[in-house]
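Excluded from the complex is one protein chain; the other protein chains are retained at their positions.
== subunit A ==
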């Protein structure tokens, strides 16, 4: 009896040429149960900025780690306002890994994030404001110090101020000194704030 190797039937599409597929086909592939098909779709979708909102939703729900990492790369390359607006709500996620991934992408998009910064620093959720201050760390925007000074001057949440103090220690100049002087008065019972203010003052004065 001849040995016949069974041919496994599969509905896996050809995933080698997704770059040339229309966006509708790529979005359909993104719904596949197979991670390799979803990954193939992503390599084509990078050419379609209008897919940003869908990719942000997929980023939130994606269960496969490699595919999620690939979505992060695509969103970083894609950039644009739609990407930033799709990612910002994910900063409120309960999933710490997702939040950190979102911060990582936003840090790659300084020009797109900057117009949202003042509104983000006014977000009623202090956890979001802490994450936004973390984004400032690598934003390389001329207003970063101004934003940080505003945070330590007016934000009522001790951990938002603490996060801003940590960054101000690195990027602050003499312009931050008056505001730094007022922080301990606003949080007189927080030893960490006193420590962080002293640290920032020392660092800025020694660098100046």
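One rule holds for everything that comes next: a residue touches a chain if its C-beta (ideal position, glycine included) is under 8 Å from a C-beta of that chain, and two chains touch if they have at least 3 such contacts; residues count from 1.
Keep this in mind: contacts and distances are computed from a predicted model.
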Considering only the chain that is not displayed, what protein name does its UniProt record carry among "Carbon dioxide concentrating mechanism protein CcmL", "Fumarate reductase iron-sulfur subunit", "Response regulator" or "Amino acid ABC transporter ATP-binding protein"?
"Response regulator"
Hidden partner chain, touching residue among A:30, A:87, A:103 or A:204
A:103
Please identify, in ascending order, the residues of subunit A that touch the omitted chain?
94, 96-97, 99-100, 103-104, 126-127, 130-131, 134, 158-159, 162-163, 165-166, 169-170, 190-193, 195-196, 199-200
